[in-house]
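One protein chain omitted, others in place.
And then chain A:
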Amino acid sequence: MEVLPTCMDVEHSRVYIDQLYSNDSQKCFQAVSELKFAVIGSVREKGSIIEQGVVVRLLQILRAPELDILLKTEVATVLNSLAKGLPEHAAALVQAGLLPVLWEQLESCPSGGSGSAYTQMLLCCLRSIYRQGCAPPPPAWDQKLLSSLIQHGYHPPSNQECVANILAHACKTNEQQQQLVDAGGADLVACLLCSPVSRVQLPALHCLTAMCFNNERVSSIIATKSYGGKAVPDLLVGLMARDRPRDMQLAAATALTFLHRAGALSADDPRIIYKTLQCLVRMCRRDREVWERVEAANTLAYLTEVSTDLQRTAAMTDHLIHTMNDYLKDTTPPNASVPQGISVSPVSCRQYDNPSTWPELMVGAALKVYASLGANDEDIRQRVIKTDVLMNTIVTSLSAASPPVQLAAVRCLHSLSRSVHTLRTTLQDHVVWRPLMTVLKTSNNEELVTVSSSTLCNLLLEFSPSKEQILDQGAVEFLCGLTRRPHPGLRLNAVWALMNMAFQAEHRVKVSILHHLGTDQIFRLLSDTDVHILMKTLGLLRNLLSTKGHIDQIMQCHGKEIMQAIILILEGEHSAEVKEQALCILANIADGDIAKSAIMSNEDVLKKLMNYMVIPNVKLQIAATFCISNLIWNVEEGAAERQNKLREMGVYKLLQNLMTTTDTGLFDKVKTALQQFH
């Protein structure tokens, strides 16, 4: 007793660690037991044990087939305790190769003996590791292992909790979701939802959420599952009742949201539009915990992202727009302390550990909600814009914030930029394009750039006052660069923006576009697999080839390439809409004085035109006829020659035949064309 306690500790620990390596299983057991008592509840001890490399020995014991199951259970207990320490500890364990050993041991456990203490401890250990959020999920589940894991998850509540947690944290990809459902995970989750223990229900909800996320097939399967005569969505509504614990309400609402977004539940389902929506809005209230508010707002934004009905309902429910304004202002959370023991969904695991990031999280969540609310309805958009500090927040977030918040800000800006009124007033006042361009030029986050470029599309609209300024910033060059990006969304947005930019633009702009884009790139875009990109490229060409003067000038420089491109389209296997666009470009070209010759000299094109005039597709017929009538326009110089040539080719006859058409649009065009003939 004279020895100082610290010295004793050191001495003592050395003894049992030495014994740990003993071959005598009795001694070893003794040592593990002592280790267990040393580790439980002491973070410092956990760290030192891991540092000493004891884990390797422990894993070795686990692996040894000849050793007693009791000893192994004890070892698993120690490992579980270690895993419950700091995240770094868990990471170290994973580093030491804990997971494969655990899975292997679990697999070797008899499937019938799910109640055995060893199995339970293994599951607990796995659960603790996964809950730390640092374990990489198994790349793909071993089917047999997965089904045995699910079998283990049925019986004792502790197993239920563990398995639900493991599945919730380990299910990340589409493939895993599918595997999980195929292995009977949906039934297990439905069963767990009915458990009376909230420690089981909550991870079950998280697991359900993880399974449904963005997976239509899995969601539709889950939505049809039932347990105890109640369908899963109804069970979720039951768990979302107002007298349930808040985290449970939130988790249930999230699960329903994901089911809805994956198409399993429609937006006008009362369970969505009444229950889920109201629950989420309620969770956003000021009197809730910060993490609850952030989670709820994020989920709400996701829920209302698409459906206009939901957006309208949400906008009028419980002053939501006003509540969100609080998020923007509430920058310093009072008595900020890390919430202990909260169980947030695996997605946002460890997100709330640092109170100083909370204001940012809140701003991000609020901006997302605003973005969703304002997506479709002009009324709501106006109400959103009137919110106090919104625009300032957006601008500051755009320039200086973490990528998630930037993204939220850009999303919000994108929603708001859909309003012509806003575009011309508020957005102009706040010079939003400047930070936006900065983001575009500096960021390499693809999603961020995608959304930003869509916003830029709106800002480059012809009536937008900021268009000129953006052009001055070298937007053309940048956008043309974007069209070369591999991401199809970026290419689309870039072409779209260029198209908008080219609409009724000055000549120098068009030239600049053509210059920067280059005909090669145009051909590349025209052969793009994405039909949207193709359409927008054709649209860009159409916009470029407008007004006579521009047409002639451009055709002089690039006539050959353009005609090639058009023939490429007309000959390719494309839908009628695409070909219609191409014909429209031809019609534009035919409008130009000099450009006409490009068509007239190309008999191939003329024959194609005549072909399209007889094709049983009114739109194509109109476009072709329009092109012809442009070619033979009376007033213009050399019209007679062209008329003769076309008459020779039998165009006149064709037109007369077309007079019998029932379509008034086509009839008008044909009539105009015929009038042009002498």
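Keep in mind that, in the parts below, a residue touches a chain if its C-beta (ideal position, glycine included) is under 8 Å from a C-beta of that chain, and two chains touch if they have at least 3 such contacts; residues count from 1.
As a convention for this text, contacts and distances are computed from a predicted model.
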Options "snRNA-activating protein complex subunit 3", "Large ribosomal subunit protein mL40", "Ran-binding protein 9" or "Proteasome subunit beta": UniProt name of the undisplayed chain: "Ran-binding protein 9"
Given A:19, A:120, A:160 or A:313, the one touching the chain that is not displayed: A:313
Per the whole complex, from A:278, A:473 or A:644 the residue touching the absent chain is A:278
Determine which one of A:155, A:242, A:350 or A:607 touches the chain that has been left out. A:242
For chain A, the residues touching the chain missing from this view: 241-243, 274, 278, 281-282, 313, 316-319
